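With one protein chain held back, the other chains of the complex are shown just where they sit.
Presenting chain A:
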Amino acid sequence: MAATAFSASKFTQSFSLNSTRSVDRPPLFPASHPLKTTPSSFLGSTRKLSLSSPSSSTSRHRRRPCRSPAVVAVSEVVKEKKSKSNVSLSNPLITKEEGLELYEDMVLGRSFEDMCAQMYYRGKMFGFVHLYNGQEAVSTGFIKFLKQEDCVVSTYRDHVHALSKGVPARAVMSELFGKTTGCCRGQGGSMHMFSKEHNLLGGFAFIGEGIPVATGAAFTSKYRREVLKEADCDHVTLAFFGDGTCNNGQFFECLNMAALWKLPIVFVVENNLWAIGMSHLRATSDPQIWKKGPAFGMPGVHVDGMDVLKVREVAKEAIGRARRGEGPTLVECETYRFRGHSLADPDELRDPAEKARYASRDPISALKKYMFENNLASEAELKAIDKKIDELVEDAVEFADESPLPARSQLLENVFADPRGFGIGPDGRYRCEDPKFTEGTAQV
């Protein structure tokens, strides 16, 4: 079969349990695949897990399984491909255009987040700001497969999801600055990025809160096809959330409902191993999150989330499944955030060696290397993209700086879609008819 050279991805066969059609394509990862025996770079891989005991919290370092020295993950793909005699060397996984698109999106995410940090420390944005550095491969790998009509639901770490989905950098930066030109008119902030135009359904502060919303969006897609008879409605929803969320009730309840009704949704776990200061291993009885998919009757896949090409391959399959009406998939992406949980987090608990290991697997460097080795782009072309993105981000900051702050008149708008919800005042008029209402000073 075609070279699908991925390590540590396990696509279980359980989707045939509730699928009404036979699996007529060869499974992505058959049992005899040579790479199944390759040591997994996943922290909690089956082979090593039995050695770790959850109670030894002080021996955190010792519990890490020894793994091969940090090799840029993508080059494993290249090595494997080179070793197969029937695969031509000039058959990379992406085209040049695709590669440049992926690169640009990831660099945009990275530069934007770096700029956020700068602006925060300069007092331009406030509150809780959670940066995505290091996890770009997941956002880019998945979202670039979506159409505009597909929906994305995120968490508080949502800037880069917004950017990948197409929300302009200007709108996101303005929102962070609390300006009225922000995507949510300054009313949402860092943790509540919404865009109706781009079908970004938020931005949620409580973890797990967005998963039911994503399930609802997927329900609408199914409803439109089956009840409203819009035969071509195949919109897919992606729900992004972290490892900490996978111990939350809403996660499990939605896995159940999505599998039960075969909703067109992909649950993407961005397992960066840490929930603020709580290590995933200290919080989870069975840290292999992908296993929780089959428990509910959907495939559970694990993928190296530092490698955008691997993520893409899994994303393509999972999104394709959903679009074809075959139901949900749970994808666990092993990834890492290079910065603290938020800009207020001193990040003292994480082992510097762990951080260094993941830093050497930087998804952007990895893609860059891949593109060079496969002659997909030159140094100059990538540098041009870097420069373009720098200018874009600078422009976003300038735009946000120059944008106006929300006026008082904005205070009472948007509380209700129908402002009659503020009720009828003592004078018999609706409160919203009071001229002070539009000034934001009415008593409601």
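What we mean here is this: a residue touches a chain if its C-beta (ideal position, glycine included) is under 8 Å from a C-beta of that chain, and two chains touch if they have at least 3 such contacts; residues count from 1.
The criterion applied here is as follows: contacts and distances are computed from a predicted model.
Chemist: What is the protein name, per UniProt, of the chain that does not appear here: "Protein NPG1", "Zinc finger HIT domain-containing protein 1", "pyruvate dehydrogenase (acetyl-transferring)" or "ER membrane protein complex subunit 2"?
Modeler: "pyruvate dehydrogenase (acetyl-transferring)"
Chemist: Identify the residue among A:P92, A:G141 or A:G188 that touches the chain left out of the display.
Modeler: That would be A:G188, which touches the missing chain.
Chemist: Would you indicate which residue among A:V213, A:I289 or A:V311 is in contact with the undisplayed chain?
Modeler: Final answer for the missing-chain contact: A:V213.
Chemist: Go through chain A and note every residue touching the omitted chain.
Modeler: These residues of chain A touch the chain that is not shown: 151, 153, 182-189, 192, 194-196, 201-206, 209, 211-224, 226-228, 249-250, 253-254, 256-257, 260, 413-428, 430-431, 433, 444.
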